[in-house]
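Please see the structure below; I have some questions.
Only a portion of the chains appears, each positioned as in the full assembly.
To keep things simple, chains are lettered A, B, C and D as they appear, and every chain counts its residues starting from 1.
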Amino acid sequence: ACHGQREQTAFEVPQEFDMSRNYELTFWAKNDTNVRQTEIYKQAIADFEALYPNISIELRLYTDYGDIYNDVITNISTNTTPNVCITYPDHIATYMTGDNVVVPLDDLMDDEKYGLGGNELLFQAPTKSQIVPQFLDECTIAGHYYALPFMRSTEACYINKDYVEALGYTLPETLTWDFIWEVSEAATAKNADGTYVLNGQDVMIPFIYKSTDNMMIQMLIQQNAGYSTETGDIQIFNDTTKDILYTIAQHAGTRAFSTFKISSYPANFLNAGQCVFAIDSTAGATWMGSDAPLVDIAEEAVVDFDIEVMAIPQYDPDHPKMISQGPSLCIFNKDDPQEVLASWLFTQYLLTNDVQMDYATTEGYVPVTLAAQESEAYQDYLSRSGEDNDMYYDVKIAASELLLNHTQDTFITPVFNGSTSLRNAAGQLIEEVTKSMRRDETVDEAYMDNLYSEVAALYHLDENTAPSGQEADLGPLPPMAKGLLITLGVVWILIILYLIAGKISAIRNQPHE
Amino acid sequence: MEEHEVYEKIQHKTNHRNKIQKAVTYIFLTLWALIVLFPFYWMILTSVKSYGAYNAEHTPAFFTLSPTIQNYIDAFTTVPLVGYLLNTAIFAVATTVIMVIVSTLAAYAFARLNFRGKNLVFTLFLSLMMIPSELVVITNFVTVTNLDLRNTFVGLVLPSVTSVFYIYLLKENFEQVPDELYRAAKVDGTSDLKYLWKVMIPICRPTIITITILKIIECWNSYVWPRLITDDPAYYLVSNGIQEIRENGFGRENIPAMMAAVVVISVPLIVLFLIFRKKIMAGVSQGGTKG
Amino acid sequence: MKIMLKNLTKKFPGRSRKHPEDVIAVNDFTCEIPDGELVGLLGPSGCGKSTTLNMICGLEDASSGSIFFGDENVTALAPELRGVGMVFQNYALYPHLNVFKNIQFPLENLKGKERLSKGDMKSRVLEAARLVQIEDLLDRKPRELSGGQQQRVAIARALVKMPRVLLLDEPLSNLDARLRLQTREEIRKIQKKTGITTVFVTHDQEEAMSICDRIAVMNHGVLMQEGRPQDVYDNPANLFVARFLGTPPINVFHGTVRDETLFLNQAPVLKVKGVSDQDVIVGIRPEGFLLKSDGPLRCHLERIEVMGRDVSIVSTHSACTGTSLRSIISSESRVDTAAAEVCFSLKPGKVFLFSAKTEERISFEIPGQPLSKGE
Amino acid sequence: MNRNHKKAWLYLLPALLFLIFFMVYPLIDVFIYSAEEGFNFASQSYFGVGLYNFSYVLHDPYFLQAVQNTIILVIITVPVSTGLALLISLGLSSIKPLRDLYQTIYFLPYVTNTLAVGLVFMILFQPTEYTDGLVNMVIEFFGGSAVDFIDGPYWAKMFVLCFYTVWIVLPFKILVLTSALASVNPDYYKAARVDGTPKWRVFTKITLPMISPMIFYLVITGFIGAFKAYSDAVALFGTDLNAAGMNTIVGYVYDMLYGDSGGYPSYASAAAIILFAIVLTVTCINLLVSSRKISR
């Protein structure tokens, strides 16, 4: 019985930051799709350490948010969590099932000396009001701030405009789902020799959606259908979802639609002239277009085309809705409040204009502070769109501007312990349906019911995993489990009987020998 | 004389059958050899395809006309592969050395010395073979962390040292050394430890070489534990490296570069194996013969 | 160095639940081995020879009794301190060391002031090797040697540390017949040359008899008889010893003594002066028969085997306990192979009487002993 | 004697220390976890002591799926790999030229990284946007119809998993069996030949019984190894094995600990103990059968 609670006292902001002591902090970050991001982190750390020579920061880079999540979870048990960590709010909700694991930031933010823009800071930090409110709001869990936003992006639709026009369509001001489906269907026409009319190649996937969980979430939210409540009640298994899935199934059946998991990176297809609509994060903009600074495919496979960056398709073009996503920063609690304070200082430093600017320009990200967004340097950056195909790559800047222009239209989904699973489940529904269609299975009511229950089970959505969880009533043992237990029992009885029989016969035989 | 001719016919038929049998055997063996070799061929082939060409391939190509060593360069530059190789070498050697010493002592105790409870302890040892290592990782992680040994070679090595199977293999092997030698050495005034060192180990050298190499292979490929226990790239092993390259090349799954990395890290093992092939085979079979 | 074994006993605890009884491997063994002699320890398989030897060298602890080397009681001494050399049945050469290193091995274990310099070691090894004539094999590995050569290496290894006592546990049983003959002579020679008190275990009586100064015959852990080979052969203390020594083995009959005359199946065959009337077991050595057409022992002739220099007559007699009776006569004598019967007279010195009950020897007077001893 | 005892324990000490620290103690920990109902890492708390974890695991369809997968995998791969290894070893021992070469080739998979080769297998079997995959191309070349091996029907995925497992475990088995075959005294074969024994009978009546201890050894270790299968599946189907329906028991344990929905050592421990019970049972049966076969 050694796995009891590791009680940690709640954090209280110290009066004074003790500059006479040395602090060693760990910072877990994800380096995204670009090696330059690593350098920016390192630069930021170096600059910060120059300001605070008594604080040293160790950077550990991950390639996947999931890995960060897993490692944090395992490190909670050994009390070796990092000090600062880049993560999704969803994950924070799970970290918080332990008491006082994650530091609530309300007091810190408001602290006069060391709070946001506080007067004892050695650098120019943004004030609370300078953080884009929508983005900051995303960081509240149960009424408290548990994170600061670090970068934000949304999804964009990258379009091969040439193809759309070749098919006889013109792009509307705001994309609608109907438009996309229609054009995509039209693009599936084939020549007699099996090649596609549109591009003359063997391959054409008119519409690829990279992140199917976002696809499902946005489609539901755009229709005001149920996804989940704030408190974590799951509503995704509803009729709207079914309708969506039927639609997707229909277009997957005609091969007009595919996903990243099934095919591959949308950018590869788009650039190779094998795709018309590619929906991917704005953070992936540097890969998109024939002049993209980063390409995955052979140069000779890239086709020349006019690219258009637009907001994701909508059901109601007048009230566009799109997801806001991107990493946030959270701070883990430590026994030493001074250490937490040091972490907080570093966290704030990551919101300073330079860091924000530098990081945002690596990809189609948007700085989370108004200060950075409005800074001259950033404006200058935006204005130089298209100057070259690297730093000022037009698609990348267009993607950033997309979010800047639609900040009001972004939304986020409720965060609770289990929201990650729900998100995964949402994507899984689309993946499954698409896969089934490609295998020529029939997608009907029975299929849907089955799908719902399987996905619910897979992500443990059918049970209560609240932290103070109680034994759920699990019902009778499934027949297979029963079979397993009975088989084991019977086998052991037989083994014991056999051994006893052997002993008896050995004893009986003994006198004869 | 007639009977004689019948014999000749039978003889002829037998010869014919033998030939067919030979041919079938060779075909079968060759077929399996191809199945075995193909993934290796594919690995090497992919490692010399350029990233772009690989991604734009419409049908998998069985050969490439424009091999590139870019992937190898990438493998060495995007991650500090040399450092990882070095780490892995240190880790593998340290683990193996300790493991061999510990296992040899234990196997010697089981094979040569008599003490109460020997059979019981040995049975318990053997039953530990049934435990999947994934199971104990988590507690070990806690232990090692509490000992403050994360991101140290000590932390990497210690839990990897235990190896019931090798103790078992060695014990079986030791038992095949005639008891007489032990008695002779005793009469000659040799201590137990000296006997172990001067007689037992030299005689069982093939097996010891075998377990050494098998353990090195195991260490070389180990992934779960190193990943968990190191978060400092200064202690990363090659398997972490592969995983990193796999995802990290350009932030995307860069399979050719990964294959290049795999080729690079496999080469030492394959060379090691080719050098000690005879000894490994002899050792494994010797240890195994008693089942 | 004289060796004294006093009431030496070894019990092994019962090995399993199935066999819980203790095994008494050696039972109250008392014997004195004179300094510088070669003593053969002889007996059937499992009679406790190896166990006795192991106790002498200290590899087994005695359950009771004591062992003296000279005047020193070594019963509780560890083997490495007893200063004995031992040659094992399969020689127990270290397979990974060459001959030189094998011989050197015991020297490397010497500690303290006994420790030798490299050069001394080498000269000691060479000396031992010369003694057993393997100077030119020093570089070889044991597996590159013939059985006989291996044996000599083993002896050299046992000798090199100049043991007080040399023990050999069936050192010849792995060799083929020819090599055996040869190596046993060599052992004899070396032992004579070095004068080390030597105990030699074997279950082959011929071997023991031919090279040993003295032999000790054991059975079921008990010492049956001990003495010079020819004495034991000529005067076996009991039926077991008589049977055990001699090839072909002694012929055994059921007989009775009446009026100081030995009867086999009612037929009187020999005068046995001084023996009271009783049922006896009669042992007659194969060479104890004399072909004599009017001899008292009439046997049914089975066949005749000529084996180079001897002729062996195989016949049957109803009082004989074995299936057939084998007598050896010089190949110069003539036998009528066609006849159904052969008649023998007996050489009294080759006839032994044993009590039918205890199987102990019953001696009788022989009028004029025709046997003369060589030495 | 007493001195000897102490010495023996002294020799054992290092191994014992290591095992107790890094094997036995964790195992005890596993049992403790398995009794702490619903313990999870994040909250570091549980809501009771009892058998709930076992009940939970046994109710979890993914655990049952994993059990099913594992058992199918074991039942298929152990006999197939042993049989195939036997065939290959027989083939090897019946030829002279090229034998060394073949032997070396067959051993190669032993020295390579499972993860990497698994990836190659995945590439070989996986359909791409452009083709149905390399293997399917071969199948189609011979007139068959393509199957999605990585993402397709259950049997196809199982086939790939089994095939890969066999490929991976074969080298060791071939090695052991070839040397077992070589250690059979050739006089038996000569004797059989003089007696005019047909080849098949020589195999079943002489070869097989003579190497049966080795075969049992392989079967027992094979069972234990196959029940512990995990990384092969990951290499082929990626880390989300539950979604692929290809999870194994160890995979389930691993996911419960470190997976996306991980952090539940209690459930993981319960599953692991059930696995241990199964392996123990199978090993006992194996030992009984083999001791009986060999002693008779």
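Here is the rule we use: a contact is a pair of C-beta atoms (placed from the backbone, for glycine too) under 8 Å apart; a residue touches a chain by one contact, two chains touch by 3 or more.
Note that the structure is a prediction, hence the values are computed from the model and not measured.
Chemist: Indicate the composition of the complete complex by giving a copy number for each shown chain label.
Modeler: Full-assembly copy numbers, per this file: A x1, B x1, C x2, D x1.
Here is the rule we use: only the chains that are shown with their structure count from here on.
Chemist: Once the contact rule is applied, which chains count as partners of both chain C and chain D?
Modeler: Common contact partners of chain C and chain D, which must touch each of the two, are B.
Chemist: Using the touch rule stated at the top, which two chains are linked by the largest number of C-beta contacts?
Modeler: B-D
Chemist: Measuring from the mean C-alpha position of chain A to the mean C-alpha position of chain C, what distance in angstrom results?
Modeler: Once rounded, the distance between the two centres reads 90 Å.
Chemist: Suppose each chain is reduced to the average of its Cα coordinates; what separation in Å results between chain A and chain D?
Modeler: Here the centre of chain D sits 35 Å away from the centre of chain A.
Chemist: I need the residues of chain B touching at least two other chains; which ones are they?
Modeler: As it turns out, chain B has residues touching two or more other chains at 58, 138.
Chemist: Going by the touch rule set out above, which residues of chain D reach two or more other chains?
Modeler: Answer for chain D, listing residues that touch two or more other chains: 29, 130, 257, 265.
Chemist: Mapping chain-to-chain touches, which pattern fits: line, ring, star, complete or other?
Modeler: It is other, because the touches fit no line, ring, star or complete pattern.
Chemist: What chain-chain pairs meet the touch criterion?
Modeler: Every touching chain pair, ordered by label, is A-B, A-D, B-C, B-D.
Chemist: Quick check on the complex: what are the chain A residues that touch chain B?
Modeler: It comes out as residues 26, 28, 31-35, 58, 60, 63-64, 71, 74-75, 77-78, 80, 202-203, 264-265, 268, 272, 294-301.
Chemist: Which part of chain B faces chain C closely enough to touch in the complex?
Modeler: Against chain C, the touching part of chain B is residues 178, 180-181, 183-190, 194, 198-199, 202-203, 205.
Chemist: Note which residues of chain A are touching chain D in the complex, please.
Modeler: 1-6, 66, 69-70, 73-74, 76-77, 94-99, 101, 202-203, 205, 258, 262-264, 269, 420-421, 424, 428, 435, 439, 457-460, 467-471, 474-475, 477-478, 480-481, 484-485, 488, 491-492, 495, 498-499
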